[in-house]
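Yeah, one chain of the complex is gone here, protein chain that is, but the others are all in their spots.
== chain A ==
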Amino acid sequence: MEQRLANTWHMTINEKKFIETALSKNIRVDGRSPVDYRQLTIKFGREDGSSEVQLGETHVIGFVSGQIIQPYRDRPNEGTLAIFTEFSPMADPAFEPGRPGEFAIELGRLIDRGLRESRAVDMESLCIVAGKLVWAIRVDLHILDNGGNLIDTANIAALAALLTYRKPECTLGGENGQDVVVHDPEVREPLPLIIHHMPVAVTFAFFNEGDAMVIDPTHKEEAIMGGRMTATLNSNGDVCAVQKAGGDGVSLSVITHCLRLAALKAVDITSKIKNAVDSYNTARALRKVKRHTSLVAPDITIPDSVMKDNQIGQLAEHKAQKFKEESTKTFDTESVVGIPKETDLFNKKNINFIRKDTDSFIGGPSNWDPYSQSKPPNFVRSSQISPGSSTVDHKQEARTMQIESNSEETKSNNASSGLSRTSSMSQQRTTPKSLKDAVKPKSERKNRPSSASGVN
């Protein structure tokens, strides 16, 4: 008993009285106005469908996964959506491992109702074969830190994860045309879910028997609040769900006032989520294009001979710095260099092998091939001018092959890590160039042959 007392969080009478008195004068302990949200940060993980949301000190991770199952009998052409919550004991001393407590279940139900009843996620698009196979989407929400207002944070995490999740493409095929073929994400670009609108939860806390109301309560405010109400709305002003589980009674005017406030907040939060998801998608698309570049490069056996030694040193330094930055970012979107799966590219034989793979490569954004247009980047140009790999010394050859090697994987088979860094850096340097080059005006194109011949 004593140990349990030692490990619980205690609130003093002084704090309770102070927070209540301050709220009667519309002053909040952290200096916010009663209708302000704390700072919202939305980040994404490496995989599609994983989000990390921080609202002030509250920290929640969302993860979406999909599985193919048999549909429910009364809904043969709809997929399913399930929300699971995990209240980690590291979030709050009051959370115990094992069976979810009452609040954990309430949180899960609230988010589930907001998404399901409002038909935010399109269920019929999750159907593969009516009556036989449908997608079951599962959203896992992990609470990492309880700083107050878990409902809103978990809701945003669920939305962000659902908006960035991609399910593998399925087609009917096989011998009898009835089998479902689930395509590998490398082969066919996975598809996003169809989300019609974004139901955003806004939580209100009531104090002093309904006299004072605040939005986005902190942990301390939650400990002394008289009652709580959550309103889930979308940016159109449609009310998706309202939840008030016990606590102090509030008058109708207060409730309508809260709903109006929630509508304003929902618009604000929706735009923040949209911005975060858009930047994630742009980064993802860029990643796809670059990966395609790396797979095409093996076609060229002659390396970028324009690079000088001092440039190599600078690039190595720059790459080392990028490594440092990337290692400190735990949960950031993947930056520049793509990760081709083929790492053993030292032999020429492999190059021919890879050439075939690139022909069969189908993808979304990578369908746009800058090299099929008439403006390939510098190194391609120079290589075309000087055919015959016999003139190239072996060191440069090794460098080309290492351009494709995975620079981000920790285990690298390269002879000298410095060399790989420089080659990957050259890849990095050329790939931004390649996108730019694709848009260079015609006037500059005339300079190319002269510069290339200068190289030779």
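Here is the rule we use: contacts are C-beta pairs under 8 Å (C-beta built on N, C-alpha and C of every residue); 3 or more make two chains touch, one makes a residue touch a chain; residues count from 1.
Please note the rule applied: contacts and distances are computed from a predicted model.
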Protein name, per the UniProt record, of whichever chain is missing from view ("Cornichon", "Aminotransferase class I/classII large domain-containing protein", "Ribosomal RNA-processing protein 40" or "Delta(3)-Delta(2)-enoyl-CoA isomerase") = "Ribosomal RNA-processing protein 40"
From A:Asp30, A:Glu47, A:Glu96 or A:Asp238, residue that would touch the chain that is not displayed = A:Asp30
Contact footprint on chain A, counting only the chain that is left out = 2-3, 5-6, 10-19, 21-22, 25, 27-31
